[in-house]
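The complex appears here without one of its protein chains, the remainder shown in place.
After this line comes subunit A, so read on.
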Amino acid sequence: MSELLEVDGVEVSYGRGRAERRILHGVSLSLAAGESVGLIGETGSGKTTLARTILGLTRLTAGSVRFDGETVSGLGARALRSFRRSGRLQYVFQDPLQSLDPDVTVRDSIGEGLRIRGGLTAPDVATRAEAALASVGLPADLLGRVPGQLSGGQRQRVAIARALALQPRLLLLDEPVSALDAANRIQVLDLLRTLGTDQGIAKLFISHDLGSVAGVTDRIAVLFRGDIVEVGSTRDIIARPQHPYTRLLVGSATTLTGGGVDRERRRELRQALADHG
């Protein structure tokens, strides 16, 4: 498989001088076409910063991001806009209530990217919006509704449909189920498991919850304090975690271990992590 996304030695810092805070310390990660990779890490580890850097929303201080053989980090405003209009890289935000305009109907939200890209007639945009909505298992009668008239799960599906309407090659999903309740979370995870496999859409699934990522991805990268500390197949990461932080993550994931390890074991794992760091 050829590499679709190549993140090479990406460093990101906020602030200047003494107030400077390094968020990412030379992160490298690659993702092949059609592959599904999980990026896992605790809150503040730099997951969203990495996603935003890939998207060109956050400026990197060192390193590069290549997409489909093209360097996309450091693009000028016009070139970046042109790249974004291609729709090849799509992002799904954590909270659909925030990422969908409350005054815009589902039809217009899904069709927005297509209209910005141009080249399609209004009926074509409507047809594509309806097809995208169907691909996430939602009926066409929701097209005329606004986000406030949908359930949390439906909203996140609409956000996913909006990304899919542009037929992307890579879908960046930033904590797509963390804002949902248990029932909606399972529904969306079921959708993500099979989503885009026929079209060869690659997925980078960002989450702090190993349990959510495990069933959806082929590989997992573990981000800890701005560094990728472990990368491996999902099976290996869960069965044989190497880094102390990964061990703690696996030990704490109740959905993986059926109730999780006991408090004493978790304390040992935390101590091992502290000794390591």
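In this text, contacts are C-beta pairs under 8 Å (C-beta built on N, C-alpha and C of every residue); 3 or more make two chains touch, one makes a residue touch a chain; residues count from 1.
We adopt the following convention: contacts and distances are computed from a predicted model.
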> The complex lacks one chain in this depiction; which UniProt name from "Cache domain-containing protein", "ABC transporter permease", "Homeodomain-like domain-containing protein" or "Transcriptional regulator" does that chain carry?
Replying inline: "ABC transporter permease"
> Where the complex has a chain not shown, which of A:A33, A:L55 or A:A272 is the residue touching it?
Replying inline: A:L55
> Considering the whole complex, which of A:A62, A:A131 or A:V146 touches the chain not shown?
Replying inline: A:V146
> Which of these, A:H25, A:R66, A:R117 or A:R225, touches the one chain of the complex that we don't see?
Replying inline: A:R117
> Which one, A:D95, A:D236 or A:E268, makes contact with the chain that was left out?
Replying inline: A:D95
> For subunit A, which residues reach the chain that was dropped from this view?
Replying inline: 55, 57, 81-85, 87, 90-91, 93, 95, 98-104, 112-113, 116-117, 146, 148, 162, 166
